[in-house]
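What you see is the complex with one protein chain gone and the rest in place.
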Amino acid sequence: MEAFGTPEGTLVDADLSFIQVEGLDLSGMNLSGANLSGGEWVDVNLDGCDLSNLHVVESRFTRVTFRRVQLDHALLQRVELAGCTLERASAGEAAFFLSVMSDTDFRHAYLVKAQFLETNLDRSDFTGADLSFAQLRESSLEQTRFISCDLRGVDFRKTNLHHAEYRHVCTENALYYGLPPWGGEAIPGRDWVRDLLVFDGE
Amino acid sequence: MSKANDLIIRVAGEGGEGIISTGDFIAAACARAGLEVYTFKTFPAEIKGGYAMYQVRVSSERVYNQGDTFDVFCAFNGEAYELNKHLLTPGTAFVYDYPGGDFQPDAIPEGVTAYPIPMSQASKDLGSYRSKNMVAMGALSVLFNISEETLKQVLTNKFKKKGEEILNFNLKAFEKGKELGTALQKRDTWRVADPVEPKDVIIISGNDAVGMGALLGGLEFFSAYPITPATEIAKFVATHIPKLTGTLVQAEDEIASIAQVLGASYAGRKSMTSTSGPGLSLMSELLGMASMGEIPALVVDVQRGGPSTGLPTKHEQSDLFLAIHGTHGDAPRVVLSVEDVKDCVDMTVDALNLAEQYQCPVILLSDGSLAFSTQTIPAPKPENYTLVNRKRWDGEGKYFRYAITEDLISPMSDPGTPGGEHIATGLEHGASGAPSWSSENHEVMHRKRFGKIKGLVDTYKPVEVDGEGEADVGIIAWGSTIGVVRESITRLRAEGIKVKGFYPKLMWPMPVAQYEAFAATCQKILVPEVNFQGQLSHFIRAETTIRPIPYTICGGLPFNPAMIVNKVKEVL
Partner (left out) sequence: MSVAALHKKEMAPKEYKSDVNVVWCPGCGHHGILNAILRSLSELGVDPTNLVNVSGIGCSSRTPYFMQSYKMHTLHGRAGPVATGVQLARPDQLVCVTGGDGDGFAIGGGHMPHMARRNVNLTYILFDNGIYGLTKGQYSPTSRRELKAYTTPYGGPDDPMNPLLYMLTYGATYVAQAFAGKPKVCADLIKGAMEHKGFSYVNIYSQCVTYNRIDTIQYYRDLMREIPADHDPSDLGAAIELARGDTEGHRPMGLLYQVQRETLDERLAAIVKQVGGHPDFDRNKIINQYRP
């Protein structure tokens, strides 16, 4: 924890797992490769931080801000981020698995090839976000807002799309079962199942 | 083949008494004298001691098998006598350790010429029982015209490494034996053919020949687990492969040995393992992986009596089912079977080539009687063997390991080749190697894997047909049984019986058209084989319209020509 006392000190690859943090301003710091697992983070400002290759399992973040963070190739599993903001975050190829990210602000975030698997994204806001080739499989998207979004190649299969909102979205090559979630006719002859790489149980 | 030209000497006694070396010396001396040699031996199953038998058949013409029974029998002890006395039929000669040995034979049957030689006593008088076999050899040499000159050369070569003293002691014992033999009046007509112009031959056992073939075939990696009767292959390779910078590992089990072979082959090396039936059983799962992952691999199976531990030291041809179909799923492989020691060399090269060419497992079947049988064969010429290397990726474009090509063989890429990274996998896969479990793809890939070896029935050397025109009985034989059938056919023809032989070496895929064409010229088809179920007969019934007459024996010993001759007359 000494690192916290010296804001100029590096937090690259720091092991910050299983700790409780409240009311800290770490904005602009470099935490790339850090481990924030098993923690309880409340009222922390991480704006502008470098969080690339971050590793987080089973942590809870309450009123933590991630504006303009770098989350490139980060791995977040079973993480609660409800109500946090990731506005303008850059999270290409980041993985958000089995997490709770409802009411989260993803406006103008860069989420190309990001993976949201089995994640709750209810009521989250993706306005202006680039989600091209992201995966939303088996996630919940109730009342989620996709406005002016790049949704090309996004995998929407097995997602709960109830009342999600789509406006001015680009959906070329997006994957979904049944009719397009944003309305319109089904594209004849497309076999989505074939595009899904599945291992048989060896 | 005239009997005067063709002599079978059997030496038997206690393992450790020099039975094996006596046989080896006689065989080598005859080979050196330009004669053809075919030996056959049985080892005791005990760790040390026990009954051992070594039979040398020598002729001035090519010898194809071990023969019916012996003409000359040399008993080193009472046990050997008891086990063989029923074969002392009129016309045979009997040399035995007497007086001073551990037995006195029953009344010598009429027509048997007996030569008592006090081998033990003479050897003891010279100072050690250890030279008993030298005494025996001296006596045999004078009694049966074994070239003294070449025998002495062979002895000298063998013993000079051990020092002058040991050499002289053995030569002295040999002379003593000669003296004892000369003292007895020669009363039979058996004699080894006179020396002829020496030929460019080697004398080698089936197992060593497989090892030699492997090295001539460019083998780079070998891994095996000890098992009777295949271990000598590993010993040969272990001795020589480091000289060629190759690698040998004795693995922790047969599963590991085939696994290492697949790993090394994936990494670009020509690789093989050798085993017997129990080991092949253990390997079956990974053989399926080699089929699926299209990894070149050679497994030499020296068959023994089965199932389970079975008759570990005895001969049998009972792994054909296992070799052809032994794994789960539809797993294509190439199965070859050798006839004799010459094949052990040449077809091991073939097998390595086929594995490389078709990127699949190849199983080469030898058997217990060939494993230890030494035969004179033309000395192999390394430069005469054409070696095949696998098709490798040329580095152009994007690499797909399992690309469907015109000949259905996809180029491989060795580790370290930029751009050729790929996965070799036991999962069903598409062209890139990525898993794919659609039924369409599964079928496409099955067609690829089976299709690529299909043409082999036309490109591999044609099945040898022995005889022309129509025949009353056609004999289809495989493995070492072929050699027995060759001689049986010669004898039957001499009696005016119309017979033909068909000798497949490519057991799988089965050259069905050639079987059919052969059968069309024969009234009846007889399939002799040394297993209980008639395994080749089974495949013939399954794959062709031929309805063969199976002739199966499974007493742990090979056929002899007389048995086949009698059977043909029976089914005629």
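Labels A and B are assigned to the chains in the order they are written; within every chain, residues are numbered from 1.
Assume contacts are C-beta pairs under 8 Å (C-beta built on N, C-alpha and C of every residue); 3 or more make two chains touch, one makes a residue touch a chain.
This is a predicted model, so every value here is computed, not measured.
J.: Tell me which of B:A434, B:L456, B:V512 or B:L572 is the one touching the absent chain.
T.: Touches the omitted chain: B:A434.
J.: Using the touch definition up top, pick the residue from B:S141, B:N170, B:S271 or B:T313 that touches the left-out chain.
T.: B:S271
J.: Which of these touches the unseen chain: B:D6, B:D97 or B:E220?
T.: Of all options in B:D6, B:D97 or B:E220, contact with the hidden chain holds for B:E220.
J.: Using the definition of touch stated at the top, determine which of B:V63, B:L180 or B:A424 touches the missing chain.
T.: Final answer for the missing-chain contact: B:A424.
J.: Thinking of the whole complex, not just what is shown, which of B:S21, B:T247 or B:Q533 touches the missing chain?
T.: Counting the whole complex, the residue in contact with the absent chain is B:T247.
J.: To test your reading of the contact rule: which positions on subunit B touch the chain that is missing from view?
T.: 27-32, 150, 154, 201-204, 208, 212, 215-216, 220-221, 223, 240, 242-249, 251-253, 255-257, 259-269, 271, 285-286, 289, 293, 376, 379-380, 382, 414-427, 434-435
J.: For subunit A, enumerate the residues touching the unshown chain of the complex.
T.: 13, 15, 17-18, 33, 35, 37-38, 53, 55, 57-58, 72-73, 75, 77-78, 93, 95, 97-98, 117-119, 135, 197-199, 201-202
Going forward, only the chains that are shown with their structure count from here on.
J.: Calculate how many whole Å lie between the centre of subunit A and the centre of subunit B, each centre taken as the average of the chain's C-alpha atoms.
T.: Result: the chain centres lie 67 Å from each other.
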